[in-house]
Every structure is written in C-alpha cells, then in structure tokens.
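Here the complex is missing one protein chain, while the rest keep their positions.
Labels run A, B and C following the written order; every chain starts at residue 1.
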Amino acid sequence: MAEKLKVSIVGASGYTGGELLRLLLWHPNVEVCEVTSERYAGKFVYSVHPNLRKRTQLRFCRMDDVKPCDLLFLCLPHGQAMRRIESFRALAPKLIDLSADFRLNDVNEYQHWYGIPHQCSGLMSEFVYGIPELHREEIRNANLVTGAGCNATATILALFPFFRRGLVDLDRTVVEVKVGSSEGGNAATEASHHPERSGAVRSFMPTMHRHGAEIVQELSFERQIRIYFSATSIEMVRGVLATCHVFLREPLEDKDIWKIYRENYGNEPFIRIVKEANGIYRYPEPKLLSGTNYCDIGFQKEKDSDRLVVLSALDNLMKGASGQAVQSFNLMNGFEETLGLEFPGLHPGA
Amino acid sequence: MAEKLKVSIVGASGYTGGELLRLLLWHPNVEVCEVTSERYAGKFVYSVHPNLRKRTQLRFCRMDDVKPCDLLFLCLPHGQAMRRIESFRALAPKLIDLSADFRLNDVNEYQHWYGIPHQCSGLMSEFVYGIPELHREEIRNANLVTGAGCNATATILALFPFFRRGLVDLDRTVVEVKVGSSEGGNAATEASHHPERSGAVRSFMPTMHRHGAEIVQELSFERQIRIYFSATSIEMVRGVLATCHVFLREPLEDKDIWKIYRENYGNEPFIRIVKEANGIYRYPEPKLLSGTNYCDIGFQKEKDSDRLVVLSALDNLMKGASGQAVQSFNLMNGFEETLGLEFPGLHPGA
Amino acid sequence: MAEKLKVSIVGASGYTGGELLRLLLWHPNVEVCEVTSERYAGKFVYSVHPNLRKRTQLRFCRMDDVKPCDLLFLCLPHGQAMRRIESFRALAPKLIDLSADFRLNDVNEYQHWYGIPHQCSGLMSEFVYGIPELHREEIRNANLVTGAGCNATATILALFPFFRRGLVDLDRTVVEVKVGSSEGGNAATEASHHPERSGAVRSFMPTMHRHGAEIVQELSFERQIRIYFSATSIEMVRGVLATCHVFLREPLEDKDIWKIYRENYGNEPFIRIVKEANGIYRYPEPKLLSGTNYCDIGFQKEKDSDRLVVLSALDNLMKGASGQAVQSFNLMNGFEETLGLEFPGLHPGA
Partner (left out) sequence: MAEKLKVSIVGASGYTGGELLRLLLWHPNVEVCEVTSERYAGKFVYSVHPNLRKRTQLRFCRMDDVKPCDLLFLCLPHGQAMRRIESFRALAPKLIDLSADFRLNDVNEYQHWYGIPHQCSGLMSEFVYGIPELHREEIRNANLVTGAGCNATATILALFPFFRRGLVDLDRTVVEVKVGSSEGGNAATEASHHPERSGAVRSFMPTMHRHGAEIVQELSFERQIRIYFSATSIEMVRGVLATCHVFLREPLEDKDIWKIYRENYGNEPFIRIVKEANGIYRYPEPKLLSGTNYCDIGFQKEKDSDRLVVLSALDNLMKGASGQAVQSFNLMNGFEETLGLEFPGLHPGA
C-alpha cells in the first residue's frame, strides 16, 4: 500500500471530534498525527472517549502544537474556525471544517442566522458544501470542504430530487426533525441534566433553526425556496428523523417516486430507500443507523391529496457530521468512498 | 354527602379501562360496581393493574353479569360498542363510550376511515363529542357521550380558537403528533417487543391516521377544512405532543395570540398556556403530564412569515381518554368538573 | 375542619423540596407559608417546578424571610442544616430535616462517613429516625424528626423483620441497590449529561455508600451487624430497587416468611408484600411506584440453600424522602397517617 496520509484533528475532545478520531484510527490509509484539546492537553484520548481504551495511546495536545500535515480536520465550536482559518491553512494543503462557519456562502445570511459578522467572508465561497451526493465532483477537486448540518443533511437528501426537478411547491414545505441529545454537544447544562432531559419531547426550536438556511441554500434552483422548519428533542442520544411534508405540483404515483429516487441515488453507497409494505421497519429509523454512515429515506404519498411525506433518518454524529466528513475526505484523496465507513449498524439497536 | 353514583365499566382490563378504574375508585361521588373482562373474569383487578394492589378487592366479571347502574362506561376495542349498544343502553340511562364507534357523526366518513359499515348509524348523531372545552353545555345535558381520540384532542384543543375564528388558512395546516407506546393498547405484538420498540422513531402513520377525521369534523366551521396529519411513535410510554403548523390569514403578534387563547381557555381548569422566555420547560411537554388531565398548549410565531407553530401536550390515557371521560362524567352529573382529576403530575417526571 | 397547620419549607427548589411542596399544597390540613431558595428568591415556584403551573402563585423567598410557623421542613443540602439548626428551632416548635445531618446518632460514625465533624452533636440523639414502620410511637411524640436515606429506607424495611428477630447471619448480608438519576439531585454535572447518563449501568458506589451507616444503625439489635452494600445507577429517573441477599440461621419456608412479614407489616398502609406466582409483576418494581408512598417488598427463598433474596422498591423522592416526611408529619400532628399520600401510581408507568 502507498504511504499513509498524515491527518490531524483540531478540537478532538467533543463528540464530533471523538467520532472522527474513531473512524480515522481504523481508516487503512490514514495516520492520525495530532489531536487537540486545550482543556485536556496531555491526557490520553481514551480518558475522554472511553470507547478507545486499549485501542490507542494517543494523547491530546494543544492547538499550537499541531504540525504540518496532509489534511486537517477542524471540529471546533461554531465561530472559532473562521477566526484562525489562515493559521490552519498554513498547516495543511487541505482542510475539512465540521463547524458551521463556512457552510453558508452568503455573508448576510451568515450574520442573520448566527448573529455575528463573519470573520473571513472572502473564503466563504471557496468552501465546498460537503454533501457528496450533491457535490461529489466539486469535493473531489476541492482543498476546502465544509461539513453540513446534521438536520440539514437529512432534509436536503430527502428533498433534493424533488426540488432539483421542480416537482414540488417551492413555498409550502414543512419539515420537522426529531433529534437526540448528542446534537447539543458534550457540555452539561441544566437542560441536559438527565432527570430533566430523560423522556423529554421538547420543542426547542419551533421556528428559527439555523439549519434552515443551509437547506434553503442547497435546495434553491429556480429561485429561492421556503422551508418551514421545526426541531424537537426526543428521548434518544444519537439520531435524527426528518419528517418532510412536500406538496406536489403534479400527480406522482409511488412508482414515479421510486424512479426519481433511483435515478438520483441508485448508485449511492450511503443512501437506502426504505419503504416496506409490512414488517416492523417499514420506514427509516435512526435507531438502526447508530455508528453507520447511512441516510435512509422513505416516503408515503397521501391518498386523494397532493401531499408527499418523506422520511429521512441518519446518525447525527456520522452521516450528519464525522462520517460524512470522512466520505468527503475519501473523495478528496482519491480513495474508495466507503473506506472506513463499513459498519452496518446493529439489530436490535442498543 | 349525597348517595354515591353507581357506575360500571365494560372492558376494564385494557389501559383506558384500568386508568378509568383508578380514577373512579378515588372519585368521592362514585361507587364502582362491576368491571368486566371476558379474559380475566373472576380475577382480581390488581392482577392486571398492579398499581391497584391493596387498594381494591374488586374482581373482573363478564359483560353479561353487569347489573343496571346509573352510568356505564364502555372501554371496548373499536367496533364492539356499536354492535351491542342497545343492550348497554338497557343497563343505564347514561353512557360514555371511550371507543371510536360514535365519534364521527357521518356514516360515510365512518366507513371510509374504519373500513366497515357502521352497525348503529341511527345513534351516531345522538352522541355528544366529549371534549368539554368545545361542547360543555351539550355534555351537561347529554345521556350519550363519546370520548375523543387522544391525538385528536391534542390537535383540536391546540387549533380550535383559530379555526373557530377563521384566522388561518383552511387548507394548509400540517400536524405531526409524537406518541408513546401505550397508544397501541395492551396487546403484545412484534412491533411492541421491547428490543424493537425501545428507542424507535417510527413513522407508523405518515398519512391516513383515523384521528384526522375527528379533527376535520370538529374544526370545520365556514366549510370543510383540510388537515395534513402524520403520526410518529417515539420512546415514551404515555404522552402525546402535537406540533401544529398553521398559516395565518392576517398578521398576529404574540399578544394577539395570547389574547385569543385567554378568551377561549382563560377559565378552563385543564388547559394551561405554556410559553416561557427561558428555562428548560418553555413549551408543553408530555412528560410533566403523566397521570394528569391537563392539555398544555404553547406557540411560537415565525418571524417574517405567516406560520404559527402550536404545540400541544397531554397524557393519552388521561386527557386523551379516561381523564377526559371523567371530566365529561362530572359535567353530566352536575359535579365539580375537576373532581377526581386533581393530580398535578410529577417533577422530575418518572 | 380545624384550622390548618402553618408549615414552611427551607430549601424548596431541589427535588425533595419540590416534591414536598407538591404534597403539602394538596394536604387538607396544611397551609404552606414560606418556601425558600436563595437562588430563586422572588420567582414563582412553578418556574422551577413546572408541574405546579396554574396550581399555586407562591414565590420563593430567602431563608432569612421565613416567619415563625407550626412546623418547619428542612430540605437543604447535606451539612447545612446542622450549622443553623438553632435558628430553625427558634422558628417552629417542630422540625423535620430531610438531609443526612441528623440521621446518625453517633458523632464518630458521622465524621467517618461524611468526612467532616458534626456541628451540633448535642442534638444528634434528639432526632427520631423517621421511618414510621420502625419508630411510629417515637415520631408521634417527637418535635425533631429526621428523614431517612432513600436506599436506607428500602433496605431497612426489607430486612427489619429478620434482623429484629435474629433470624439471619449478622455478618453476611449483601445488598445492591439500583437507583435512578434523581437521587443525585438537581445540579447538572458531566456525569448527569444526558448523552453520558442515558442507558448507563454505572457502579458509582461499589462500596462505601453512606447509607450503609444508617442501615447498620437501624438493623443492629443483638450486636452491631455488617452490611455489604453496593449502589448502581441505571436508566431511570425516579426509583430504587434494593436486592438483598440474607442468609438464614434456620430453615424457613415461604409460609414462614409470609407470616413474619404479615406480623410486622400486616397493618402498614404503605407496605405491600408483592410475590406472585405468575404474571408480569411478580416482584416489586419501582416503575409502578412513581409518585406513591409505597414500599413494595417481595422475596424468593433459594432452593437447597440458606439464601433468602428480598426485593424492595420505592420512589426515592416519596417513600425515600418527601412522602415519608409527610407520613411522619401526619403522625407528629395526630392526623390520619395516609393524609395527602393517597396517589396509587400509574399503570402502565410513564
């Protein structure tokens, strides 16, 4: 085999950083060099990510100790990557940023949704939005790739084939995502305290969720579309289920919809159309996807109505973050797209 | 105190029957006479409802053993009450049916949604639909009252003030209910097997849920409305959260919406408007409502948009079934409406 | 009815304080006067205990604002009541302290287990240990009553009949309690962060749990006994299950054990012996007890062995804390012992 790629992770103590580390440690073409955490510098990574016990003796270092490498992953909290992006670019010819800093390519949109001015607006349009199913060729040729929001990924993949073709009303789509607690990151808060969070069905963002902006950006073709987006936290650690209500401009039957999905995703390694006539798992369920890079998509057309309900499930830390980043990483480096992402998930789920 | 009312329950071994029994055993004006179960006839009720251990020595009897009483509750599976309704009427001057048999007052709608012809269509219009917040006076004067669907109750109470006033687009409303496993009743199935059901986010009815028919019936005033209804099972035993997306015909501010709710529900003992600027519990959550008869309602108006998101939570076995039936029972008999329904719920929830 | 007792709660923003407040607000003989919280002074109690929305307009005040009353409940964190006990005694002729400060009556034991010297050792022996099933008459006549630990209550009630009679080996008992997350109180920590705590089976105290000291104190009759005590956190918010392995000094059959329990607990309103030959709920389960004041006890004698396994379940915030405190409160004031504690629990549990 050829020499391994030298890769480092800035911000490796959080959930996306830890998940990325897990994937890269088993990736056959990767040598993980530095992984940073200001808070845990000097400590073994397994003290923070206990699943890695006995699998690596790597320790966290400080951001300032990162050495030049082939590719740098950034897993910092939102707002930090854009402040130091030039120093990171000096370290590696290729960057993948998992934060939200470079997902939007409009500086006003950024300020509107994130409430602060962008610190590096000149680079916004240089980053490729990292959903390979939409931007595969661009990613292959990119040096700068941004991850996509977890809820945005689920929604975009569910709806792309319909918006791309202009098959749905551009202003009526309602999307409600149901999300797990790991979306909030690893910092304990009053709201994440187990007696309060356990069993919650919490409408934490009935409107105004930031991922709406990414969705609109990626699904607008003819003209800017509108998405009515809501997010609810439920009893779950990992996982997203997006329930998308779109309204068809012209009548489509099940077989037409199957065909549309097959055309778009028939060769996609990480998308499965799930729609069974019977059994327990007739539609996508996030529980089956923990640890996998799949986005499962299903649908039901309402009888005597123009509504199509599309369901889309994924693991927010995998296809919604680190798994998708590795998928982009593989593309950027000419590797098999599925490398390091083979885990099929468990049944019964844990 | 006056003499207690003699009350019996037909079909008392299921979840709604058991919950009703729990409420009636503590109701100060009630004497529970017979409670039936063909399967468990002769057995102590606590062998099926273990929370009643040491609280009652009542045993199940057969349906044929029910004696005349003042009021009869029917908690049979859907489709059974309508077949025997005359024999039940012969037993008691007043009936409350918790099944779906008499919720709809249109025989065609019934056949459309339940797939079988109604067996007693003549009585359909005699039953009052048992949501006291909409039909209080009718219930007071009724001898025949039907319960309302749990998901329907949550949705109707959330949206009634807006549809009653014609404030919203009549054809664009999207409602997604998130429900617990007890909605499916007490019969074990492959889908309810714990390793498969635990952690599920299961789109069991993306479209075509029967409760949609009740909602349309109760919210149609100017003309027949349309509700785009979906239901998702989540990790929860008791509870419903309805997330309702309505589109306003004219601009309303938060204070207008508060005012609308206050006008309709300001004196309602079981409705609370929940909308906090901060804290963990800013919007309704079913977890807090287990065992209570509350329907908590909250809302968020989307900025720069005509969408209003209304959230509505309740315990499907209480305000969604047996609790609401006791509320109607109190009204039918001239009792204080809250009698036997005082439990405020637990924090932290179990 | 006679005039209501004036009662205040010091430390009412925590879980035990909130549960106590819920019970006292519905207690027919009680007028709740002040409830304190330094952190939330001035705020409505329902902003912290959302189950009390629309049920009380009470606000928190500061400790210094508490006025003289008939009885004062103390729900402060461990170590605080003993520092100010004299000022509390000046406010009310009767006190019930729910902290651990006055549970032990030996100053050395206190220092050994809590790691700090007791600040008010003179009063240690004046407080009656508040398990009514063991100390009913003392409590009736007491002005100072201490609550008992939740795990200690479950264990003591399970084993008292055997240790009292000297029927078991005094040095071999092994007890393992399985506990919910609310035992840790309402302060968020890294360990209580939902993604980390959810699904945990965490041996947080394999040995050295402080409740062991209370158990030894209450179960030592002939001489000081030994309890091998362990505690494991599991996925649950409320609830304790104690699994107690005792070794019989002489052979006992099931009927003998039934008889022993009946003699001790036959008239106890809050103890149920649960041991069914079949069905789902053959032994005690905490899930059924949420919100109730029951301690359910069951047992299985091992064949061809001297081991007896005793199972004991309760709600840690009720019979393990605030419910039991109200039970003592009723006794201290000559009320019916079950007053305000009638809730039977839910099936299916939430």
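Definition applied: a residue touches a chain if its C-beta (ideal position, glycine included) is under 8 Å from a C-beta of that chain, and two chains touch if they have at least 3 such contacts.
None of these values were measured; they are calculated from a predicted model.
Novice: Thinking of the whole complex, not just what is shown, which of C:T56, C:Q80, C:S220 or C:Q300 touches the missing chain?
Specialist: Once the missing chain is taken into account, the touching residue is C:Q300.
Novice: Among A:L52, A:L71, A:A191 or A:L339, exactly one should touch the missing chain; which is it?
Specialist: Considering the complete complex, A:L52 is the one touching the chain left out.
Novice: From the list B:G199, B:G212, B:G291 or B:G320, which touches the chain that is not on show?
Specialist: Checking the options B:G199, B:G212, B:G291 or B:G320, the one contacting the hidden chain is B:G199.
Novice: Pick from B:T16, B:S182, B:S230 or B:T243: which residue touches the chain that isn't shown?
Specialist: B:S182
Novice: Provide the residue numbers of chain B that touch the chain removed from this figure.
Specialist: These residues touch the chain not displayed: 15, 180-182, 186-190, 192-195, 197-199, 235, 237, 350.
Novice: In the complete complex, which positions of chain A touch the hidden chain?
Specialist: For chain A, the residues touching the absent chain are 15, 18-19, 22, 25-26, 47, 49-55, 182, 186, 237-239, 272, 274, 276, 279-281, 287-288, 290-292, 296, 315, 342-350.
Novice: Tell me, which residues in chain C touch the chain that this view leaves out?
Specialist: 172, 174, 176, 178, 190-191, 195-196, 198-203, 206-208, 226, 228, 230, 232, 234-236, 239, 241, 243, 245, 280, 282-287, 298-303, 305, 307, 309, 311, 313, 348-350
Convention: only the chains that are shown with their structure count from here on.
Novice: Would you kindly say which chain has the C-alpha centre located farthest from the C-alpha centre of chain B?
Specialist: A
Novice: Between chain B and chain C, what is the separation of their C-alpha centroids in Å?
Specialist: About 35 Å separates the centre of chain B from that of chain C.
Novice: Could you work out how far the Cα centre of chain A sits from that of chain C, in whole Å?
Specialist: Each chain reduced to its C-alpha mean, chain A and chain C end up 46 Å apart.
Novice: Spell out, as numbers or ranges, the residues of chain C touching 2 or more other chains.
Specialist: 15, 182, 186, 237, 350
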